[in-house]
Every structure is written in structure tokens, then in C-alpha cells.
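All protein chains but one are shown in place.
So that you can tell them apart, the chains are marked A, B and C in the order they are listed, and the count of residues begins at 1 in each.
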Amino acid sequence: MTVDQVVADIPNGSTVAIGGSSLSRKPMALIRALARSSVKDLRLIVDVGGPDVDLLIGTGSVSEVIYAFVGFEVLGLAPHFRRARQQQALRFEEWTEYTVMAGLDATIKRVPFLPTHAGLATDVLSVNTSFRRFKDPFHGEELVAVPALKPDVALIHVNYADAKGNGVILGDGHVDVLCAKAARRTYMSCERIISSDELQRYGRDVQILRVHTTGVVELPWGAHPTGCAPDYRADLRHLQDYLRYSANDDAWRAYADQYIYTDQSRYLERQGGVEALLARLKV
Amino acid sequence: MTVDQVVADIPNGSTVAIGGSSLSRKPMALIRALARSSVKDLRLIVDVGGPDVDLLIGTGSVSEVIYAFVGFEVLGLAPHFRRARQQQALRFEEWTEYTVMAGLDATIKRVPFLPTHAGLATDVLSVNTSFRRFKDPFHGEELVAVPALKPDVALIHVNYADAKGNGVILGDGHVDVLCAKAARRTYMSCERIISSDELQRYGRDVQILRVHTTGVVELPWGAHPTGCAPDYRADLRHLQDYLRYSANDDAWRAYADQYIYTDQSRYLERQGGVEALLARLKV
Amino acid sequence: MPLDERYALDEFLITTMARQFSGEVMVSSVTAFGALSALLAKARYAPDLAVLATPESGMEVTPMPTLSLGQFLTDAQRGIPLTMEEIFDAIFTDRFRIWINPAQIDRHGNTNISVIGDWHQPKVAMVGSRGIPEDTSHLSQIFYYVLTHSRRTVVEQVDFRSGAGTGPDRDATLGEHGAPSVLVTDLGVFDFTGPDGTMAVRSLHPGVTLEEVQEKSGFEIHAPSSIPVTEPPTEEDVQIIRDADPLEVRKLELLSGPEAAERFVSIYERERQALHAAWPRLGKLG
Partner (left out) sequence: MPLDERYALDEFLITTMARQFSGEVMVSSVTAFGALSALLAKARYAPDLAVLATPESGMEVTPMPTLSLGQFLTDAQRGIPLTMEEIFDAIFTDRFRIWINPAQIDRHGNTNISVIGDWHQPKVAMVGSRGIPEDTSHLSQIFYYVLTHSRRTVVEQVDFRSGAGTGPDRDATLGEHGAPSVLVTDLGVFDFTGPDGTMAVRSLHPGVTLEEVQEKSGFEIHAPSSIPVTEPPTEEDVQIIRDADPLEVRKLELLSGPEAAERFVSIYERERQALHAAWPRLGKLG
């Protein structure tokens, strides 16, 4: 399928779970396509967010973010996320790393909640009103009930996929499998589409199963500027530029014009082309 | 470590979770060692049990069995299990495949229970009084609370392990990982101990992590008469003999003398030796 | 059911089972009938099926009916290895199908594989409910087959509910999730569209009469005024089944006694050879 077909399947107000983790294997080409569409009022679910969440907030596509973390790791804070939080511009719900996983897993297991001790004696429980304290039915032990998170759509990017929708993840898996299973429709971009015969050589690295995916798009460098191990590392130089471009509205418009309102092949040209990217980022 | 050291660590009344599944990758050499020790009143936890549970019931080592299934698959019912059930000789608690997994997972996640719909509208809920029906704290939906299963010891058998306690499982994983994580002490036998360097070539097939294991014993053919893919298949001929020997007490004593009250190397000789086993069972 | 020279009963039933599958779902099996119905369905009726080599693992394989080699198929064919957690996640998300062969099935589609008699004082202790409670609380299609339709297998009320049927208990807690869909027996195809979700005749196999069915059932099965005849296998269906099971493992399910034992041994001794002939070893150790 094509990027445009994926975007056409995501109406205003959709709840979108995004795979990857901060600067690793974010489905950035799909995110940019979503950002340049007219879609609005997205509810994002991320475990560990980075440029994905930040960019979509920057283009005004988002009305709510459910997150355990949004940041640029070694590069610092996420500029649009930070500004939106400080200006109280959108709805934010702070979760934690495991509770996002548990919320997705609850949906997978078709239970309304999963129990945990995580969050007790922290202020996450004070500010996140989606959680509920309750007493376990056996011993009355106090626990947190994590409600099911129900994404309409999941977007993930993987190393290889076959055309049927099985996906190979060679680096860290992050929460991509949970996103893919929990969402009603999962769209997967990949560095390369390979034959099913070739894919099945990857054994347990075939982590995304086609029964959980709706469509596959071949998008080389589809995670850029985040990394996609073991193919390429995060482009910290581009991300430094991103941070500079995010300093004010004019600069941000320039960034959007140059890098978002364009297709993936022109985007790659504007990075200096594939040869330059290989030289900079191939490990 | 040695088989005897493992057995010495398992006192009377221990709760023992057993990996594998019916006729596949059961830690039979460890089970036989346990059976010939003087240990009594074991509480067994199995998801899908077979000759493991049956043999330990046969030697009088068991006081309780928690199980989703105990059987010999294509060969029929488990003779000592069946007799003990029908004579109400021990305590039995019938669970289901996922609820055994959920009970172990609850212990891993240090929660007193996990919720599920499995079991509703079945008689498992009538006969298993460990489960409890409850209403979810958000919507009052009726669910089953699966209590945490807390094994003292887990016994598993894997293809390869390093001396530090990392284990490689090449065939189906069954519930071995859950057993290993949930138990306070996990003992792992393996077909072969390999170097850590060699083990780390197996990537995601390294499924048992040493932080969850207490000890490793090298026991070639340690799953026999069950199979250990891709090394050898189940020895259905020996299992047919087992069923015949289980027909009455005298025959069973003969089986025990020949195959249980002996060590692994003599056991293998009495199967005709390793060459004969290879010829019969290597795939 | 009268014999027909073009197909055997097992081939007729396997084809009937194969025709129930649809969509892009994992298909698992614990029996030769289950494995062959999945294989045939994928070849002819439901090409998107993701077929498993064993109950638990090895997705995207061609199953081979076998007594001892299920897991070895994963390796020989480079199947995609799965975990038990993935299997249950596929069940919970309704991306899983399996043909279940219960010891008893009743008017409401409750099924029993656990015990004959009272659970606490069993007449025959069988195997335990395994994963049937999970299937029958989550899947949108639940497939059952019974090879000997009789008053011992198709009963008024099961001795123990391993699998949840229709009725008030389900209505109160599970709704439509996991309700029984289809029962295939040696006499016909049944569903649960009768009054209050009770068993109803969908079709009868060629030559089978409603009277025969009622006589061999522990209760009166609802029947429409005009009963279709189950469509028999085509030549191609039969050929696919025979090619896929040259050792005739499927026949074992219909046999018992010394004949079964002898054939069992013969298959067990020959099936490694059959595996290697069909799939020269390509696995990770090869």
C-alpha cells in the first residue's frame, strides 16, 4: 500500500498508537505524511515519545497525548511538547512505561484493566485520573487499575516485512508488538519488503505477525531522523537542526515547508541524498 | 551442579512448577531424580502435563496437582493421574491453559491476581475454588480473578545452556519462561552446556536468562521419553511400554526399578544406549 | 453415511471442516483432521490463513499430520516461531481458529474434555479443560467435530462444561464472544441457531436421514423443514488430502483396537523418512 492510502484510513479524532522509542525506530515517514494531511484532533498514545509526538504537536494535528515520556534524550527536551504542556494548549495524560504497556495489553486480552503496584506513592496517580485505586478481590491489597488503551490505529516502522504483513525487527523491539496487537488497524512501514521465504529465515526476529497488520509500505529511511538499528543510527545533526527550527513560528514554518510538506524521496534529497545519509549514519 | 544437588534443594511439601508440554521437552531426568528421592507431598503446577506428572504420582511423591491438562496426547490418558483422580487419592485443582500462565505471570508481576474472561460460563469455575468472580473497578464487568501461583521451584529442560544459567530453547517454548521467572529457584537441565560465546550466537532463542536461574545440569537426553526438538522426537515406543507397565502395581514396580531407581547413564543404557536412541529418535 | 468410491469418510469430513475457514487468522491443530482441514482450506478455500505447525508454534507452514514431528516442521520449513503468549494474544484478539474434538457436546454446545461423571468423583478422569475455556470466551468462530455421532458423544447435557455453550450463563457474562458456531459429525453439519441457541441441523451428509441423527443423539436436534445435503469433496479436495497425508495418519482417528495399534507403530517408524522426503532439512541447525 502507499503512504497516502495509510493516511486516508486515519480520520480526524483517531486514537493513534506509535511504536519505537524516543530516537529509535519511530515511523517518521508515516508521521510526516500524517502531519501534512489535514487530519486533526489526533489522540496519541506513546510509551516513550520523541520527534514523532513533537512534530505532530508542531503541525497542530494533536488534541491529546497519553505518554510515559516525551523527549529528545541526549539532546534535551521536546520543544513543541514542552511548549504545549506549559501553555496548556492540549490535553495531556501522564502514564508510566509499564502502565502504557499494560493498558495496551489489557485491550489485547479484552479485559477492562490490568492491576499493578506501579504508580502507588507517586503523583502520577494524582494527575492521571484515568487510573483507579482499588482493592484486590482476594486480600484487599491496594492496587492501581490501569484501564485498557484502545488505539484505532497503530503506526510502526520495522527493518523488513513481507508483502503479507509479517515484520522483522532486528534491534530493540520497544512496544511495537503491543501496539500492533492492540490497535484495530496496524500500518507498518519498513526499510525493505522481502519475500516471505527470505523473511522466514529471521526466526524469532519476525516479531510482527500479519494477522495483526492491515497494510505495509516500503519506505527506506522511514525512521529518519530517528535511528533504525542495525541499519542506521539516529541523525543527531538533523535533530539539532530540528530543535533550532523549533525555536519560533517562522523557523518552524521553514522546517515544515522543507521537510514535512514534501514526499519521502524529496525529503531524502534534502538530507543530501541517500549516499550522504549512508556516509553519515550507516553503522 | 549435579542432579543430586538439585534434588537436595527440594524439601517435602515444595511447590514445583514443571516446564515443557505433555510429550515435549519435559525435564524427565530431573523428574526421575526427584521421584527416586524420598521427597513427599509435592504440589505440582503444570500447564500441559504428561509423563512428568504421571510418573511422580506413580511414585507417591505428590499431594496436589494444579493443571490445565494431563495426558499422553496420541497415546491416550495418563494412567496414574487418571487412577488418582478416580480414587480421589490426592488433591487436584483444574485450571486452564491461559489461567496457569496468568497465575505464574501474576507472581512475576507481584500482583495478587490477574483478570480474565476465561472460565466464565464453564464448570472450571464451579470446581476450582481458587478462582474468584469479581467486578472490574471501572465498569462493573464480571471477570475471573486468577490468583498468583507461587512455585518454590521450577524444573525445566532446554537444548543448550551456558554455565552461568542462560538457556537456549530451539523448539516450542511452552511455559518454561514463565516457570523460570515465577519460581523462587529455577533448575535447568540441558542437552549440552556450551560456552557463553557460543550461546550468544542464538539471539532470541536464548529464552532463559541467568538472572532467573539457580543452577544448570548437563543431562543429554534429559527430556527422554518426551521429545526435545530439534534434537530428538518423543519416544512413543517407550511411552507405550510405560503405559503397559502402569497397568498394575507389580508391573509399575518393575518399571520403577528398571528406569527410575537408576541414574541417567544407566537409564540410557537400558534404552539400548545412545546409538540406538539416535537411530530411533533423531530427526 | 454410505460409502462412496470417490472419497472416504475422513476425506469427506476433512473437506467439510476445511470449508468453514475464512479470513486472515492463525489456524492451529492438535489432530490430523485439524491439520489437514487447515491445509486444504489454505490451498482451496481460505488462502489468507496463517497455518501453524503445532498447537503452539511455527506459523506459515504446511502442516503434516504426524504423531511425533509437529515441532520439527517449524524447523524443516522455517516456520515463524511463536510463543504461548502470542497464541493466547491471537485468541484474545480473535485472530485464531482451531477444530476442537470434544468427548461430549450438548444441546447448547457446551463441550467436555475433562471428566465423565462427577468432577469430584470421576467415572473416567480425562485430560482437563486445557485452553477450551479461553477459546469459548473469546473467538467469534468455534469449530467442533465429533467422529462418532452417538448418544455418548452428542448428549442432552455434558457432565462437565470445559467449553462454554449458549444459554443464560453465557448471556450474563460473555455475550456473543466465543459462542459455538459449528459442529461437524459423521452424520451432518450442525449449528446453534435453534430455539434459545440450541443445536440445529445445517445439513446432513449424503444418505443420512434425520431419523438416524435423532436416534443417535441424546436430545432432539432442531431441524428446518427442508434439510440440505452436505456438499461432498471435489476430486481436487481429495487429491490434496491424500498427497498431504501419504502415511494416512488421518485414518488413525477412525480406528481402534489392534488395527489402530499396528498402524500407529508403522506410521511412527516411517514418519521421519516422510518428513525428510517432503522438506529436506533447511532449519537453523542445518
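The rule is simple: a contact is a pair of C-beta atoms (placed from the backbone, for glycine too) under 8 Å apart; a residue touches a chain by one contact, two chains touch by 3 or more.
This one's a predicted model, so the numbers in the text were calculated from it and none came from an experiment.
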Chains on display which the left-out chain touches in the complete complex: A, B
Residue in contact with the excluded chain [from B:Lys135, B:Arg201, B:Arg253 or B:Arg270]: B:Arg201
Absent chain, residues of chain B that touch it: 108-110, 166, 181, 196-197, 200-201, 203-204, 206, 209-212
Interface residues of chain A (partner: the chain not displayed): 21, 23-24, 47-48, 67-71, 73-74, 77-78, 81-82, 85-86, 88, 94, 96-99, 101, 117-124, 126-127, 142, 170-175, 177, 205, 227, 229-230, 233-234, 236-237, 283
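Just so we're on the same page, only the chains that are shown with their structure count from here on.
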Whole-Å gap separating chain B and chain C, where each centre is the average of the chain's CA atoms: 27
Distance from chain C to chain A - Cα centre to Cα centre, in angstrom: 40
Of all residues in chain C, the ones touching two or more other chains: 81, 88, 138, 177, 284
Multi-chain contact residues (two or more partners), chain B: 116-117, 205
